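To keep things clear, I will list the structure first and then write my remarks on it.
Yeah, one chain of the complex is gone here, protein chain that is, but the others are all in their spots.
Chain naming follows the written order as A and B, and within any one chain the residues start at number 1.
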Amino acid sequence: MQDFAESFSLAFRLILSADADLAEIVLLSLKVSLSATLCACMIGMSLGAAIAIFRFPGRGVLLVLTNALMGLPPVVVGLAIYMLLSNAGPFGTFQLLYSPTAMIIAQTVLVTPIATALTRQVIADLHTEYDEQLRSLALGPFATLTTLLWDGRFSLITVALAGFGRAVAEVGAVIIVGGNINHVTRVMTTAIALETSKGDLALALALGLILIGISISVNAALMALKGTARRFAYE
Amino acid sequence: MKHLKRILGGLALAAMLALTGTGNAESADKFITLQSTTSTQNSGLFDYMLPIFSKKTGIEVRVVAVGTGQALKNARNGDGDVLFVHAKPAEEKFVADGFGVSRQDVMFNDFVIVGPAADPAKVGGMKDAPAALKMIADAKTPFASRGDDSGTHKKEKRLWKAAGVDADASSGSWYRETGSGMGATLNAAVGMGAYALTDRATWISFKNKSDFKVQVEGDKVLFNQYGVILVNPAKHPVVKKELGQTFIDWVTGDEGQETINSYKLNGQQLFFANAK
Partner (left out) sequence: MNNIPQNVSPNASFAVTNPLLPLRAEDLSYAPDGLALLDKVSLQIAEGGISMILGPNGAGKSILMRILHGLIPASAGTVSWRGQTANREIRKRQAMVFQKPVLLRRSVTANLDHALNAAGVPRADRNRRATEALKEAGIAHLAARPARVLSGGEQQRLALARALSLQPDVLFLDEPTASLDPASTAAIEALVLAAERRGCKIVMISHDIHQARRLASEIIFMDRGRIAEQSAAAFFEAPSSAAARDYLAGRLHLPDGA
């Protein structure tokens, strides 16, 4: 397969030439997926921690639901968000379809179950360890939640990374709600899908390699942050 | 807890910045959303033509390139201002149902049947497309169909009908429906050594041809007409009527038509303007 060698050299040439279109696509990918991961983590981590610590009506249903939704196909999420944001749908008036915001919403929906389920596991384990001590301190429910979330921060960085991985790699949802519009909603994955459909497999694979590179960079950055935090974040 | 508050505050701020940033990008300039097909997008015509239009009028054209079936469906939902597709009967129904204002011819190209160089069904050089399809069916050589209700797929189904072959009955054996776009279907055809119906523009710009070549071309029934429709503002008030009409007037007017005729790929003209 000469395509592989060609793809590698093409990927390097694209990066070295600092291609403006490529930079735009990469930046939009990062912006959309990082924003979505952030939103999903804020929702999912609170929810996951609540499920882990508290007993409330509907908890079991929520638990099963988040676990099941972890495997939700992106295209289904895309379709559902499309129908909600379409001008024929209930939120059409906001004119969000075919915008980066729509893509952030779709990926947030996609990542939230993962953030919730993984956080629940992390916090449940930590809660088992801390429970008696925290109750001995007569900590209220909210303080218990924030204590566990903060003490689980290193594991939760991994949760965020898993969420980001899913967001940045998916194409099914963003291509439907974003429309893969050049210079507006084209991201790495939709660009790869487009080049594949043009039969330019070498370029598609080169973009794929760059996407892997981005993923590795983000992972490395967060891991470095985690390492630094471990060493210095104790005041 | 001090840390946590600081970090959460920082995160919230970052999220707000990210979202505001997004908002700014969207409110930029005036633009229309064009629901169109993969053939016009993948051939590079839009990349060539639309900047010329935008430069002249200051209107940005955002292209959503999907199959004709999905483009029509999206436009029905009001998710687009102008429709630029190639399935005349479906387009006329779209207008008749009140979703479009009116339909105008813009340009045409033609369909071709491509296949492996070995040509197992021996259709190379034929002009009669239905007869060629009959031979492919009789030889039971693989044929890759879009199977996605796109303009190309609709055309293909009419050709099978003309050939008197019930291809659907053989779905899964030699007749293989990919359910994907033109490019994906061509990739599949090349992979399986199957014949496929494609518009010429997509074929010329397609890069993964392997040893495939055009086997059947030149039949009048392979004519592929593109039309343009303004989505009806009476159905969907969000439609940008003036901007959309400006685009339609330009693309069917002298300058737009000349632009279409002047677009060439590998020295070949891909589309032929024919607006009245």
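We take it that a contact is a pair of C-beta atoms (placed from the backbone, for glycine too) under 8 Å apart; a residue touches a chain by one contact, two chains touch by 3 or more.
In this text, all values refer to a predicted model and were calculated from it rather than measured experimentally.
Of the candidate positions A:66, A:108, A:147 or A:182, contact with the hidden chain is made by A:147. Only one of A:139, A:201 or A:222 touches the absent chain when the whole complex is considered: A:139. For chain A, the residues touching the absent chain in the complete assembly are 129-130, 132-133, 135-139, 143, 147, 150-151, 153-154, 230, 234-235.
The working rule: only the chains that are shown with their structure count from here on.
Remark: chain A and chain B have CA centroids separated by 31 Å (rounded to whole angstrom). Contact residues on chain B toward chain A in their complex (touch as defined above): 1-4, 11-12, 14-15, 18-19, 21-23, 25-26, 33, 38, 41-42, 47, 62-65, 74, 76-79, 181-184, 186-187, 190, 205-209, 236, 238. Contact residues of chain A toward chain B in the complex are 31, 34-35, 38-39, 42, 86-89, 92, 95, 97-101, 104, 143, 146-147, 149-150, 179-182, 184, 194, 196-202, 233, 235.
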